[in-house]
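Pasting in a structure now, in structure tokens, and then I'll have a few things to ask.
The complex appears here minus one protein chain, its other protein chains still in place.
Entry: chain A
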Amino acid sequence: MASMLLTSLRSSPLTSVQAAQFAARSLSTSVHLRAQAKSKKTLAKPGMKNVVLVDGVRTPFLQSGTTYADLMPHDLARAALQGLLNRTGLPKDAVDYIVYGTVIQEVKTSNVAREAALGAGFSDKTPAHTVTMACISSNQAMTTGVGLIAAGQCDAVVAGGVEFMSDVPIRHSRKMRKTMLSLNKAKTLGARLSLLGSIRLAHLSPELPAVAEFSTAETMGHSADRLAAAFGVSRLEQDEFALRSHTLAKKAQDSGLLSDVVSFKVPGRDIVSKDNGIRPATMEQLAKLKPAFIKPHGTVTAANSSFLTDGASAVLIMSEEKALAMGYKPKAYLRDFVYVSQDPKDQLLLGPTYATPKVLEKSGLTMNDIDVFEFHEAFAGQIMANLKAMESDWFAQTYMGRKTKVGAPPMEKFNTWGGSLSLGHPFAATGCRLVTTVAHRLQKEGGQYGLVAACAAGGQGHAMVIEAYPQ
């Protein structure tokens, strides 16, 4: 695996080693080179509306606590929505519905979709609702939109997601909240005073939100470390993958491939137009870091995990007829998708492993048909574990009820413009980034089919097949 990673890092002409490898790995790479015939010419289904991605944008993804620090979540969402309007030139009243995802909710804007839409200047006649499904929240927003269009209820839907980790709701303790609520109801001064008098020091300790599973109380990083260990993923493999992600992201950023990013004038601050978490380091630097969750022998570190990120994303999806009628040139078709879920303790982050074969089966494609893979990188260890799981017949047979493995995606097709580890991972905004990136990569590289897969808290997962729009 390690050697595979390194190979894909080098974009130099074929060396003899690479050539040997390609030859040895038969189809998977030659498919790419020869653009071999696909199992299916298109995934269009007779009698079903084609749903297209018109365009997708996102704000720059910033490490939390940096330039966005003083905003509110709906501000970021607003920036993404406005960016989408600008990019597409969409008339503000042409949208039938808005669906937005978010994970850590700001209680003041619990329906952040509506607040952001109003603030972004959408028609106040356009309804909006918020969905949540951990790290696949905006995937859920998009597929909700796909459903509305396919069912003939809407023609144009804006979907997106926002996460704002610079400010999270920190609550009073339950005891304190109870006292404060009783205080509201207390009628006499005496009753109020006695309630106030009941406040003890323990009442004052706040409740912090944690990125931990409610069902198991285990933090995600801890689970990722155990997952990596279960699949025998070494620290070196994880650091190498993290480095790959940062290196590729840097390259993509420098060569202007990240065209989904829209600039954002942050009130009181400068215009932001670039992600700020991309930091290619050396293997030595990465090796120095201490494990972040399981001490002293764990393998997951701050550098091979995705970092806390602020950011928002948005996509415009339409029925094909509507898009064409409005004079748009769609970027891609959104095709089959699946949601999966499994044990939230020991298989928390294995969503892609379960979702990938399922969505391929559903669409009648094989691994070889896919030209572009975009997987959500929660942790390098999680990605490597998923790749190993997908390569294991034993795992497929024992835990997935399949006859054989689905096989891991070839690395040269995999997250080649960086991923959540380097670009950042604003929980609910990542899904749209993945889909838009697949569309852009298919256009750029000339492939036909792309696959998005992601894991999410709660032991859930998602995958979607995307088909390039004929150019």
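The criterion applied here is as follows: a residue touches a chain if its C-beta (ideal position, glycine included) is under 8 Å from a C-beta of that chain, and two chains touch if they have at least 3 such contacts; residues count from 1.
Following the convention adopted for this analysis, contacts and distances are computed from a predicted model.
Enquirer: Refer to UniProt and select, among "Trifunctional enzyme subunit alpha, mitochondrial", "Immediate early response 5-like", "YjeF N-terminal domain-containing protein 3" or "Glutathione S-transferase", the name of the complex member that is left out.
Expert: "Trifunctional enzyme subunit alpha, mitochondrial"
Enquirer: Among A:Ala229, A:Ala302 or A:Met326, which residue is in contact with the omitted chain in the full complex?
Expert: A:Ala229
Enquirer: With the full complex in mind, choose from A:Gln140, A:Ser319, A:Gln347 or A:Thr437 the residue touching the hidden chain.
Expert: Hidden-chain contact among the options goes to A:Gln347.
Enquirer: Taking the entire complex into account, which one of A:Ser392, A:Thr430 or A:Gln448 touches the absent chain?
Expert: Here the residue in touch with the unshown chain is A:Ser392.
Enquirer: Spell out the interface residues on chain A facing the chain that's missing from view.
Expert: 1-3, 214-217, 222, 225-227, 229-232, 294, 296-297, 343, 345-347, 385, 388-389, 392, 394-395, 398-399
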